[in-house]
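A protein chain is absent from this complex, but the other protein chains hold their places.
Letters are used for the chains, namely A, B, C and D, taken in the order the chains are written, and counting of residues starts over at 1 for each.
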Amino acid sequence: MPDLPLDSEATAVADAKHEPDDYFKYFQEQPGSEPGTLSIDPDAPPSQIALIDYNSHQLAQTSEMEAESFSSYFHADSVSWLDVQGLGSEDILLTIGELCHLHPLLLEDVVNVPQRPKVQDYNEHLLVVMRMVMPHPDHDGFRSEQISFVLGDRYLLTFQEEPLDDCFTAVRQRICENRGKVRQLGPDYLTYLLVDAALDGYFPVLEAYGDRLGDLEEEVTHNPSRHTIKKIYQLRRELLALRRALWPQRSAINILSSDRSPLIDRDVQIYFRDCYDRLIQLLDLVETYRELAASLMDVYMSAMSNKVNEIVSLLTIVSSIFIPLTFIVGVYGMNFEQMPGLSWRWGYWACCGVMLLVAGSMLTFFWRRGWFAVFSFVNRD
Amino acid sequence: MPDLPLDSEATAVADAKHEPDDYFKYFQEQPGSEPGTLSIDPDAPPSQIALIDYNSHQLAQTSEMEAESFSSYFHADSVSWLDVQGLGSEDILLTIGELCHLHPLLLEDVVNVPQRPKVQDYNEHLLVVMRMVMPHPDHDGFRSEQISFVLGDRYLLTFQEEPLDDCFTAVRQRICENRGKVRQLGPDYLTYLLVDAALDGYFPVLEAYGDRLGDLEEEVTHNPSRHTIKKIYQLRRELLALRRALWPQRSAINILSSDRSPLIDRDVQIYFRDCYDRLIQLLDLVETYRELAASLMDVYMSAMSNKVNEIVSLLTIVSSIFIPLTFIVGVYGMNFEQMPGLSWRWGYWACCGVMLLVAGSMLTFFWRRGWFAVFSFVNRD
Amino acid sequence: MPDLPLDSEATAVADAKHEPDDYFKYFQEQPGSEPGTLSIDPDAPPSQIALIDYNSHQLAQTSEMEAESFSSYFHADSVSWLDVQGLGSEDILLTIGELCHLHPLLLEDVVNVPQRPKVQDYNEHLLVVMRMVMPHPDHDGFRSEQISFVLGDRYLLTFQEEPLDDCFTAVRQRICENRGKVRQLGPDYLTYLLVDAALDGYFPVLEAYGDRLGDLEEEVTHNPSRHTIKKIYQLRRELLALRRALWPQRSAINILSSDRSPLIDRDVQIYFRDCYDRLIQLLDLVETYRELAASLMDVYMSAMSNKVNEIVSLLTIVSSIFIPLTFIVGVYGMNFEQMPGLSWRWGYWACCGVMLLVAGSMLTFFWRRGWFAVFSFVNRD
Amino acid sequence: MPDLPLDSEATAVADAKHEPDDYFKYFQEQPGSEPGTLSIDPDAPPSQIALIDYNSHQLAQTSEMEAESFSSYFHADSVSWLDVQGLGSEDILLTIGELCHLHPLLLEDVVNVPQRPKVQDYNEHLLVVMRMVMPHPDHDGFRSEQISFVLGDRYLLTFQEEPLDDCFTAVRQRICENRGKVRQLGPDYLTYLLVDAALDGYFPVLEAYGDRLGDLEEEVTHNPSRHTIKKIYQLRRELLALRRALWPQRSAINILSSDRSPLIDRDVQIYFRDCYDRLIQLLDLVETYRELAASLMDVYMSAMSNKVNEIVSLLTIVSSIFIPLTFIVGVYGMNFEQMPGLSWRWGYWACCGVMLLVAGSMLTFFWRRGWFAVFSFVNRD
Partner (left out) sequence: MPDLPLDSEATAVADAKHEPDDYFKYFQEQPGSEPGTLSIDPDAPPSQIALIDYNSHQLAQTSEMEAESFSSYFHADSVSWLDVQGLGSEDILLTIGELCHLHPLLLEDVVNVPQRPKVQDYNEHLLVVMRMVMPHPDHDGFRSEQISFVLGDRYLLTFQEEPLDDCFTAVRQRICENRGKVRQLGPDYLTYLLVDAALDGYFPVLEAYGDRLGDLEEEVTHNPSRHTIKKIYQLRRELLALRRALWPQRSAINILSSDRSPLIDRDVQIYFRDCYDRLIQLLDLVETYRELAASLMDVYMSAMSNKVNEIVSLLTIVSSIFIPLTFIVGVYGMNFEQMPGLSWRWGYWACCGVMLLVAGSMLTFFWRRGWFAVFSFVNRD
């Protein structure tokens, strides 16, 4: 029976719905809490610190260091990159905040995730809040994680929500192997490399959405079911979530690529302009998919309307042929004592002939109007 | 009977509709009234005054003071916060207006509630009209209240519609306990703290709407009824009302965080920028919910269309099988004297066989096209 | 019969449609006419002139004066307000134009009504074209009238389409009784008072639309009929017309409140800013109503779809139960000579039993799926 | 038969569709053609030249002059207006281009019609491309024609597509009769007069659309047919075309009325501001009509939905009453030998009574729910 697989699909769809609000959540402050209060999520993994200190001719790399010893790397002739993975250790985060003289509101935005992506200038520091996405391990959607960059004069701090085998590894290797220009340039270029790496994650996610959209186009056109509309709705929902992640990043990167901050070199701005171009491309794709998904809804509605059309056609054909015939046989089932034809020898055959004539002309009527298509097409493709 | 609970739901919905225009009301001036006329609502609670006067090393707190004695607290070395709860006492309001030299139009905006949220610069004073929301005690929606801030050089006046156990308590405690920087800074920072506290109230309200939206998604997908559409409409209505409350606050806070008013310190502007970020997040959520609610309407329409589809399928199956059979039995009910087969011994059984054949091929036709799904699915999930 | 009242409603709707283009008309110039040509509408009432000349310590008031004697009131130490009611007397209008040196295009805009609301600076004069609305005496809608203000250095000219007992009376009384600040200030403040009075007229009109919208919500939810959609359409049409009246006034008042014209004092600009706020509120309400009316259309469509649903359900229930039964009784109406059971003593009762069984299981099927709700709900609420 | 007139309507609609792309065409360059190439349409009428040379005290008028002799009219103390009707003579156009030193791209825009309306500054010349409309002679729609103005220091060139008895006649007469200020002012004021005359043509066209919209409102409400939707679509199509003609003219005229070109006097700018106002009014009307036409589509859909509703109601009433009755009579048509009641004397009457009861209660059920309205309303109004 063709509808059995639908049940399991329904289950899959239902599963995918268990955490829908995931996509549309922002950090919610405790009412009346002090500005700058850090809200450590008890489930957050403890913070781990990895440091790379480099210039064009030397390199120092430490993982799992103590936060306090960070300041010893502050000197003008090298770039220090402190990568904090996991936002669960309040003491470590506060220590870093103190050592680097971070504004309380800056630290709050870094720790109280999720925040809306943005760039904010705190004079001494530039805060860049980005959002990276990756395919969700359990279902078709995606999950997202906040990355915060705090760009100082000679150092860069990065904060990630979870210690993942992440997109930063390639950049770390490039520094160690002294590939490209990264060792010649400052922390602003390093920021560019990491932002660019974070953006790379959007492309495969978007490609998967392109594929899902293609599958839905196929399904709507050839086999629309009751679950199709839910899938379209789910797709629109997730594309909306993607757009919400990308849109604020666009204006953030635009600030980096066009405003004059003393922390970003003019030559590095050209690189951020390239990031901006890629973000525009991503947003363009998301908007295109959203528009296609919206008009897919229309196509679905018309497919449903067609189906009703065809079912009703079948009903009309059957009824229009047999109801008149039933009337005719009913006439000769009447018990009048005096009815012409009943005792005529060929009466029965004449009656059958009339009925064939009626049925035939009905059939011709429907045939010439092409209604029989209903028998071959209903539910076949 | 499964529809009985719907009735009580219907009642609930009807109840929720009793005061719908609540959300979309502005203060309506008496035609031809003098500009600056105060329209005291006779139902408004009488005004109560609470004053806190503080600087970094001393604190004076008075509740239920006389309006006239307020001016004695005006001195340059302390910050005075006068909190007026209830807008029912014209004399008190006028006294305050005179003591602080408030512009008549300013006082009008404070008293003639509800006004659209805004920031207006009256040279000596900065008027900030905000709107706070809280869950409605009687139904699913929210209710809202105007809070007006009048920021002077060394004092802050706040006006609330009703003397509630409100979101300002936490701030008052923070002043008394000298927590954070509030005692070191001026009335502009106090304004920030109170505006921020007012914004805190939006998050739980919005979270409740997220939950309602999730419930409606569930309902539309699994059990759409005639009342679903009314609930979606009601939800869209309330989200529209929320958006109307938030949208003007956004531009108001933007003015506070970016324009140069001599009454707001540059360091405090950074805090208002944080408020602005949170407002953007709130608006972003509301817009997202509105978009989801709109496409939920489409899903509902297609669910309805599916239901018609399935009901008509059932009708077509039953009719298409039995109408031809009824014709056949009608044929052998005719009273022709000469009909073949009637007197044949196996005539009846042959006739039954033909009918079984007809019914069987019909059933096969429908089965192969998966129409029987209708029997298991209609109205079940 | 419950539909009889609908007929009279239909008549009411039809009546309301007699002058639909009223709302969407602009003055249409004669092709090839000279710029500055006055097109006096022959049906326009003859112009009546009323003058008030005042300063803080004296007042002169004349009604039905001659246009020519107006110039005698031009002196620097008083404010002259010339109110022209009715635009039917070309000579009077031309005389005023000459006496005040009005630009021909300015006079054209004043006389050739209706014009789009606007503010235009003619160096010596500031032309303010506004549109006031009032409930229509004959039907639910509104009617509108143009008011033009020509603000000069020491005088104000106002032009109204018809000599109505209008919203200006309150202002005139205030001048006579020397209430408020009007006698201390110049013609710019007087302009503000009159513009503000004209805006007052929008609130009751908008409130009536809010009520109509509420009624329609009720009607769509509880008793949608074929006329509901026409009422929604009519409502949307009128709200569109209201929006068209308000939208250009918004930018006009914005010019008055923010641009620096030497004819408007800085202190009076604060008052116009208040006007602007009220216009924003009005526009906000209109947009909200428009959005609600649009989604009401969706609710109506789904209510209709529900109704089809329920009607078809009833048809399906009746058909599905009786068509099989009719087949069974048809079987035993066949005239085969050899049919089992016909001569059996309990044959008839057995047959009835089978039919009861069939009908019962059908009923159970429908009952368990809640279809019987159709009998209680169709058309009841 | 009421549908016969529809056929002729259908023909009318089909006729109106013969040249639909007329509205949405732009000039299409030959691929790889030299910039500035003139593409003379072989069907274009030959160019005719009419010249008026005037100042405040003298006037010279020549029609059908030679292009070469034009330069003899160039002198600083008079204004020369050269009106070229028809764009079919390449030599004439090139001669004018040479004599006036027109930029090749300017001449291209004038000759290669249709172009998008625009204003372009070529230092020595100002090119103004406008589009005038007039009712179409063959059907309900409109047709449009490009008019190009080339404004030089002391002369104005105008180019029209066809030598029509056009809207310029009134202006020409006004110059000859020395009415108004045209003879006192320069070619910029003449440009204003002609642009204004071209705009005059839009008002009757738009009024006709207002009437068509009113007719369609009537038709949708009282007698919607299958052709109504096509008419609405056609109307939307033509309004879209009108909007496309008006929209770029708006920004063009805005440039003329606000930018400082040395070729346009400041006093004349005030007149162009008046043109701009009228264009805004026209656009406002077109947008309003478009919005109304869009919501008319919704009304049509709901009218259709109502019709299905009523047809299905009729089917349900008839079926629900007669199908049970047919079952009852079927029961007593069964041939069981032992059936109670058949031989009872009042059996037949009792059976009839039962049937009347069933039919009566059904009728009451439908009556009380107001379904009988269907018999009086279907297709009547």
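Annotations
Note that in this section contacts are C-beta pairs under 8 Å (C-beta built on N, C-alpha and C of every residue); 3 or more make two chains touch, one makes a residue touch a chain.
Given the structure is predicted, the values throughout are model-derived calculations rather than measurements.
One of A:Gln58, A:Asn123, A:Gln184 or A:Ser305 touches the chain omitted from the figure, and that residue is A:Ser305. Of the candidate positions A:Asn55, A:Ser71, A:Asn254 or A:Ser319, contact with the unshown chain belongs to A:Ser319.
The chain that is not drawn here is touched, among residues D:Leu38, D:Leu59, D:Leu164 or D:Ile229, by D:Ile229. Of the candidate positions D:Met134, D:Leu164 or D:Leu342, contact with the hidden chain is made by D:Leu342. Mapped onto chain A, the footprint of the missing chain covers residues 167, 169-171, 174, 179-180, 192-193, 196-197, 200-201, 203-204, 207, 210, 214, 217-218, 221, 270-271, 273-274, 277-278, 280-281, 284-285, 288-289, 291-292, 295-296, 298-299, 301-303, 305-306, 308-309, 312-313, 315-316, 319-320, 323-324, 326-327, 330-331, 333-340, 367, 369-373, 376-377, 381.
Interface residues of chain D facing the missing partner chain: 1-3, 6, 10, 17, 20-21, 24, 26, 28-35, 103, 105, 108-109, 115-116, 118, 120, 122, 226, 229-230, 233, 236-237, 240, 244, 294, 297, 300-301, 304-305, 307-308, 311-312, 314-315, 318-319, 322-323, 325-326, 329-330, 332-335, 339, 341-348, 351, 378-380.
One rule holds for everything that comes next: only the chains that are shown with their structure count from here on.
Least step count on the touch graph, chain B to chain D: 2. By the residue-number overlap criterion, the interface of chain A with chain B counts as different, with under half of its numbers used by both chains.
Taking each chain's centre as the mean of its C-alpha atoms, chain A lies 42 Å from chain D.
For the pair chain C and chain D, the distance between C-alpha centroids works out to 26 Å. Among all residues of chain B, those that touch two or more other chains are 301, 305, 308, 312, 315, 319, 323, 326, 330, 333-335, 339.
If touching chains are joined by edges, the resulting network of the protein chains shown is an open path. The chain pairs satisfying the stated touch condition come to A-B, B-C, C-D.
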